[in-house]
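Partial complex: the chains shown occupy the same locations as in the complete assembly.
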Amino acid sequence: MTTVHTPAQPEADPRVKAVFGDIRATRKTDFINNLWRSLAFDPALLESTWADVKRVMATPSQLDPLTKELIYIAVSIANNCGYCVHSHTAAARARGMTDAQHAELMAIVSLAAKTNHLATALQVEVDPVFDTSQRG
Amino acid sequence: MTTVHTPAQPEADPRVKAVFGDIRATRKTDFINNLWRSLAFDPALLESTWADVKRVMATPSQLDPLTKELIYIAVSIANNCGYCVHSHTAAARARGMTDAQHAELMAIVSLAAKTNHLATALQVEVDPVFDTSQRG
Amino acid sequence: MTTVHTPAQPEADPRVKAVFGDIRATRKTDFINNLWRSLAFDPALLESTWADVKRVMATPSQLDPLTKELIYIAVSIANNCGYCVHSHTAAARARGMTDAQHAELMAIVSLAAKTNHLATALQVEVDPVFDTSQRG
């Protein structure tokens, strides 16, 4: 159960229809996943969220599409968003992630969590040499 | 200040000396950063932690070294480990991360945090189509 | 499934009966939600938890009841407690939260998460002007 009333016919609202149309065109699929269907309860929130996702994730950029999904999964695991882990793991597979890459992603994420907790337990002080703010 | 007594001469302990030597050889640098110096208070913990980091991060694998560091930074941000953000940002720069890639990493991480919180606020249910557990 | 044995007749215990009675009187409803039913496995923990919730949330104070629920939902989202998101969203609706206010709450919470992650990624230093500890 979600915390909002998801409209049965979300595309009866022209703003929702426009966003759903753009999602379909951008992703080249008819499928609209539940996050967008839930967000349809508030067209303004739906529009701004999709605009953000489209700009960052669906526009050619410095990082390749699979790398971007791996980073997205990593954050979603650390923030413990089950829905997001599922949706972005599916997206990564659609972009070619192999089982071996998936396993390596898990190895890195879980190792980072381990050393994150160790550094916090130790309250390690930052090495001055890591200061990259005063370059050039 | 750290929570443990960091030995002034950590390499007086032969187990610490061996690990520090392997860190230097693996990373091709004389520099040993504070995480390892702090962990030297317990040689067994130092050994097992370094073995884990070396195996996952310093061994050729499916993902390239820069991608691995980007994933590590992403988790460290989400887990809010300031020390780790600094150390792995420095490591990513050493592996060629540009300012533009760094900015894009931040854009993805902060967008993921945004949609992670939205999905949790909405309590979105996982789409059945995301089920990749029953493949062939 | 919960991690504790929830008694079938929790009010057979007089301490549980007293707390459930006070919850009903305070909230003006016969309904006792699952958090309290689960806590009934340990009457002392039930008593101290309810005393805390009653004092902070059910006593007239500086902030109005709806604002208090919005803050409670915000923390529950950030801490990723699905049960709490559901129960406090229902409580906020009972105190008059509209769909538009709910959408705005989500917009603020997800924006805060975004800039929280950005500030951590950047390791921004606190501006001295934010120091409000030395007033007057």
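For clarity, chains are labelled A, B and C in written order, and residue numbers in each chain start from 1.
The rule is simple: contacts are C-beta pairs under 8 Å (C-beta built on N, C-alpha and C of every residue); 3 or more make two chains touch, one makes a residue touch a chain.
Since we're looking at a predicted model, the values are computed, not measured.
All chains share one sequence and 3 are in place; how many are there in total?
For the whole complex in this structure, the answer is 6 copies.
FYI, only the chains that are shown with their structure count from here on.
Suppose every chain is reduced to the average of its Cα atoms; which one is closest to the average of all protein Cα atoms?
A
Same or different: at the subunit A/subunit C interface, is the fraction of residue numbers used by both copies above or below half?
Shared-number fraction below one half, so different.
Please tell me the distance, in whole Å, between the geometric centres of subunit B and subunit C computed from their C-alpha atoms.
Those two chain centres are 34 Å apart.
With chain centres taken as the means of their Cα atoms, state the distance from subunit A to subunit B in Å.
Here subunit A and subunit B have centroids separated by 20 Å.
Starting from the mean Cα coordinates of subunit A and subunit C, work out the distance between those two points in Å.
Roughly 27 Å, centre to centre.
Among the residues of subunit A, which ones contact at least 2 other chains?
1, 3-4, 49, 75, 79, 81
Where on subunit C does subunit A make contact in their complex?
80, 85-86, 89, 99-100, 102-103, 106-107, 110, 117
Going by the contact rule set out above, which residues of subunit B touch subunit A in the complex?
1-4, 31, 33-35, 38-39, 49, 52-53, 56-57, 61-63, 67-68, 70-72, 74-79, 81-84, 86-87, 89-90, 93, 98, 100-101, 104-105, 107-109, 111-127, 129-130, 132
Enumerate the contact residues on subunit B facing subunit C in the complex.
73, 77-78, 80, 82, 85-86, 105-106, 109-111, 113-118, 120-123
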